[in-house]
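A single protein chain has been removed from this complex, and every other one stays in its place.
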Amino acid sequence: MELNGVTIDDTYAEGFPTWVARPIITAVTEEWAYKAALEAVGFATSTIGCPAEAGIDCFVSPDETPDGRPGYAILICASKKKLKEQVVERLSECVLTAPTTAVFDGLPDLIDDVPEKIPVKLHFFGDGYEEKREVGGRTVWAIPIMEGEYIGEEEFGIVKGVAGGNFFIMGENQMAALMAAQAAVDAISGVCGVITPFPG
Amino acid sequence: MELNGVTIDDTYAEGFPTWVARPIITAVTEEWAYKAALEAVGFATSTIGCPAEAGIDCFVSPDETPDGRPGYAILICASKKKLKEQVVERLSECVLTAPTTAVFDGLPDLIDDVPEKIPVKLHFFGDGYEEKREVGGRTVWAIPIMEGEYIGEEEFGIVKGVAGGNFFIMGENQMAALMAAQAAVDAISGVCGVITPFPG
Amino acid sequence: MELNGVTIDDTYAEGFPTWVARPIITAVTEEWAYKAALEAVGFATSTIGCPAEAGIDCFVSPDETPDGRPGYAILICASKKKLKEQVVERLSECVLTAPTTAVFDGLPDLIDDVPEKIPVKLHFFGDGYEEKREVGGRTVWAIPIMEGEYIGEEEFGIVKGVAGGNFFIMGENQMAALMAAQAAVDAISGVCGVITPFPG
Partner (left out) sequence: MELNGVTIDDTYAEGFPTWVARPIITAVTEEWAYKAALEAVGFATSTIGCPAEAGIDCFVSPDETPDGRPGYAILICASKKKLKEQVVERLSECVLTAPTTAVFDGLPDLIDDVPEKIPVKLHFFGDGYEEKREVGGRTVWAIPIMEGEYIGEEEFGIVKGVAGGNFFIMGENQMAALMAAQAAVDAISGVCGVITPFPG
């Protein structure tokens, strides 16, 4: 196959089964939502040495979030056994601690039949001052924190996914291949439900 | 104490003993060094739920890095027992996998007497094709990878540090306090050897 | 009118007639397209003291650009008399000089009947080495430059628009109002065909 003068050899790539959760993180501005999302998906390039594989899936516009604020959908991938712990830790340590954040389950936006749900109970952090509410049709807990309030759903859909998949870029030299890789990452970033967890 | 009309109540803050490593990550451009550094310090706000506490310490100009390329110094903090594993995993998964990177021990730039060193052996990834070199007076291993070569020191100084330390900002409302916090984080970012690992 | 507990007084705002062009700037990566677009819309907050009012309208995904590369649509607004000069100068000085760029007329993507077109002849820069081509159904000139080639359409649709429009945010204090303004700018950035040319 040839595209724009580039020969593409479509052979195969190693892939691994994984389980995936897709929280949506919203905040007062795009920037604050982005900062919280970025921290939550860090140290997550490969499960060989990291506790999960994670990345920012896409921006979610205020029209499409339950609370009408700008948000980012992230993907967190791990074995079924480890996924619950990773979602709990990444949301409680990296998002609940970030100013003005709220978290909703973003998997139903992508697939019709969510096969399974995991409980992500953070409301015990409220020491009894937390309360149940409804935001945009979702049942959430409002947990009072120093910076105000953390709003979060406590059930997140999970689904089987594929980890891995790769392609080799053969360039005339290192820098040409690097720019090609960056252009590829840009293109992939526009595809919903796909992340590129390695740096760049 | 009063500063610019703001009353500052200088009382106390909880702190915890920790051990700290300070790798410097360099790359072909500032941006690529930053991307690798950012991934390496992710998911690291608090050791309550994260495997370490980590953050970007400061930009290191090409004049001051062993290989004459732009870099970022990061701090990785954990218990002495856990620190070695965290430095190994974060460098091997998040930096070695990033294009054009090299890593050097940045602790000697900050303190005169480094009390202890930990081994961070990544050269076994080279499957025998790795080789020892000297770069800017440092002994490093050059490990051939798909994108070219990873260059890294394999001994990193560690030192006792303090984790924690905090201050409360009392604002008229949430947004005023948030901007004050951002201004504080900006100011702290200019202080060498100090990080603010929570998002923002 | 009240929205989320905020009273909104929908009265009136001063507006001025203007003419608008909407070039789309593409490049090898999103980042290079963004850098060129940003320079092209600078020094353009208000025609009281700037030669035009301009801003980035929105990201245009590779699926929607004539050359299949990522791009940014910008709006350039000025009096009909001044608009041609401003489009010529901003494209020739800020985009043609940026690496890997191409420019296409983006107005037809937004409105069906483009009332008028202005000529933007940059191909004379080619000193005779330029050539006509077709890219994605558009007739363009390919102009050889030091960095490679600049690709550009040379006719741009223009349409009557409205400059001005504003709203006052009454906050408890300056910082709360500033964050509200930032949230408003975020929301407006999602609306196609609208820019917020003042900084922030």
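We just call them A, B and C in the order they show up, numbering each chain from 1.
As a convention for this text, a residue touches a chain if its C-beta (ideal position, glycine included) is under 8 Å from a C-beta of that chain, and two chains touch if they have at least 3 such contacts.
Since we're looking at a predicted model, the values are computed, not measured.
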Touch partners, limited to displayed chains, of the chain removed from view: A, B, C
Residue in contact with the excluded chain [from C:20, C:40 or C:103]: C:40
Where the unshown chain meets chain A, residue by residue: 171-176, 178-180
Where the missing chain touches chain C, by residue: 28, 32, 35-36, 38-46, 48-51, 88-90, 92-95, 97-100, 146-148, 168, 174-175, 177-178, 181, 198-200
Chain not shown, touching residues in chain B: 28-31, 61-63, 69-70, 179, 182-183, 186-187, 190
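As a convention for this text, only the chains that are shown with their structure count from here on.
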Distance from the mean Cα position of chain C to that of chain B, given in whole angstrom: 39
Intercentroid distance (Cα basis), chain C paired with chain A, Å: 31
Sequence positions of chain A contacting 2 or more other chains: 28
